[in-house]
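Starting off with a structure, shown below.
For this view, one protein chain was removed and the others were kept in their places.
Letters A, B and C name the chains as they come in the text, with residue numbers starting at 1 for each one.
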């Protein structure tokens, strides 16, 4: 049954939202870093651990059969959530692990050589950058970057030039975790397909906020993390087209991913098991599925509209405050409700501390995107990111707090201060 | 405060032990595969998620500071549990991930070459075998194996011959997950040190049952998994001596393990962070620490004595049943309460099914140790493994059920049947 | 009948001990040999199918495994021999039979195998309640399916 979207009802599902910080209600605007978990997720994991827990895919006992079923049902549920078949969904410990799996496996497979090129963007999270740097360094391939324009969008002209016949891989974020801008997936896929390059989508910041249809997206591989989609830590997924997954050798090896093992050699199962070495995060898979089911109980179109309204309110509010510089302030692209900014004259760390005193939790620093910050001449910024449980009143509390920052730190019109 | 050991009190801490299977109380003898979790562990994780959850090592807000503290305290607690310093403890998603990290990192570092040798044992879990096979295949190194004698102990004469000047790595299980025998760590370390080889200890099956003092053990690196030590899935640890960890490059890369990142290059933090790419299993670390603290509340010497008594009872009981063949039946070594066996004339799968109908959950199959089973002329066996919450009465229920197996399947003295 | 006894009916234990079709026949003109494995528990089977025209002329096998996998293979051979007679069963019918068998086994006890169609193999109905054992019972049938694809 789909419930009409009611943000108060949604909030009631999150125990942590009752927290007070220094006597003020917590305004959690750090969901881009990690989301909070609704009671249904906590309950599902606990219920599994109290009633069904045991090793999966092994043993004939009743608990093991139950656990295996719940574990594999979870795969089906999460796969459906992103528009994929369960056999195409590999459990990982998170998005970072998924990206390392892909880069590492391509390396082991000898799929890249001197002169080949890997293309990423200037807006990458380090997780979708450093594994490619390492792969390039190991294989002699060259790593190239699609630049980010001043408004935060990708330079698609440059992309068209960069992606050429030497390109083997094009990896990019669906939504940048700093800019909140939805990148043009279809266009990038067209460019990559035109030259036969593999596409890798970092869907960490889109999975919680947009309806994903990976099968239809045209990309070859995609990753996301459970802990950003109202699910638990320690689990994520790598999705891949059948033939792409089949073409990749395992990255890590061990139990449960083999058919025959001798002292000298092992033969591997097909995907997805081939990539799932060792005991899997079983209770987390079950809880991840519960998160997805919990989301599915809501009218997601209405929830997305709610988040879009928050995005508008947040961005317009910030724009109207003096001394605020938004990173990636454009109306010319779809966005999620996540906004990074700098406060002139006040370091991001101090801004965060000030907001915290008002109960507002934001993230400060480089958000694992140093090159992007450098591109904007910054070393750090403040990032506010909303979630399905965020209210307009919370956005207003946040904006009100931001308005007070420069006054508190004694900077403002005409006052010279430390550079932001 | 240390409580006197009282198995009934211990049992009351495990909600799942109240489960019934087909109307009979569950007798869980599959802790070697994965342990059950006491309420304190479930509560600690939930409490964290309801009150402190947020991204660690980032951001100035109050929740983040709280979460970071709990996360790093967890590292201190788990490190202490195995006799290590917190800076030497790397969180991993499990033991398999830890072993892959070590083998993969040695590979990336170019520490192995053609002609070099890696020594493992014939009793390896696949997790401590296949990563070395892959490393050998990639580097041209040779993988060699210390044979297992008929009684299940390692052939230490052969070990002394095998470990020589070409040996770079000696990897072995502290306790085999099939034989339950504690291997002679000190002797193997002496042999390895004599030739300057690195030692890697798979402590998966010892961590739940023996007091570990890794610093004193003489090994260079060790791994274990949370889910086998009454803790959660999705977390484990790699321990290493300072200088050994410092000598290893990262295996996976991404956020939170870097200092400076440009588009082309990254610089890495020192250990343990260097090996912890991406969002860590934060709530699981907190829960893992709770498991260790929960264990520490008991008189562990008494608990170990209790488990030793169970081991005796289980093994002697099995010995006295006709048609049972024990794997690694020796009194000449220390053991944990874990025993694999074959029933003459009845396939392990059928034995497991029969025991399940009596409420007894055991593991059947090759237990991720195909080479060891082959060495004993088997493809599968039945494994019973006890835990701190196992009672003598449960062992008796198990033994009684085993006695009924051959009768039920119509095999026995003089009856020819399918080979076990 | 307890759960366990419905799983391990007398007939199943008999077939596991006296395995029909055990021992590979010499390959014929249109035969295929297939190896299947259950990686979880190590059960394995090598099955050879001989096709003549649009009929399955013979099925033989070798392998080791639990009583469910062994008896299921034996029952499959028995069924083909009894229903197919000397000419052998039409390939299309065998394929339909396999599909029906799979459906029943995956039904979690909802679809029984009827004795008229499945003969002794109907005794495997009980397996469908034990999801962990379905693969054991399917092993020979999947091998035959694969063999027909190749032959």
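As a convention for this text, a contact is a pair of C-beta atoms (placed from the backbone, for glycine too) under 8 Å apart; a residue touches a chain by one contact, two chains touch by 3 or more.
Quantities reported herein were computed from a predicted structural model and do not represent experimental measurements.
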Looking at the whole complex, which visible chains does the left-out chain touch?
A, B
Touch with the missing chain holds, among A:348, A:372 or A:402, for A:348
Touch assignment to the omitted chain, from A:141, A:364 or A:387, lands on A:364
Listed residues B:12, B:76 or B:269, member touching the removed chain:
B:269
Residues of subunit A in contact with the chain not shown:
22, 346-350, 353-354, 357, 364-366, 370, 373, 379-380, 408-410, 416-419
Hidden partner sits against subunit B at residues 57-60, 64-65, 68-69, 258-260, 269
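We adopt the following convention: only the chains that are shown with their structure count from here on.
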Farthest chain from subunit C by C-alpha centroid distance is chain A
Which pairing of chains gives the most C-beta pairs in contact?
A-B
Do you know which subunit C residues sit against two or more other chains?
40, 130, 133
Quick check on subunit B: which residues sit in contact with 2+ other chains?
22, 349, 353, 364-365, 370
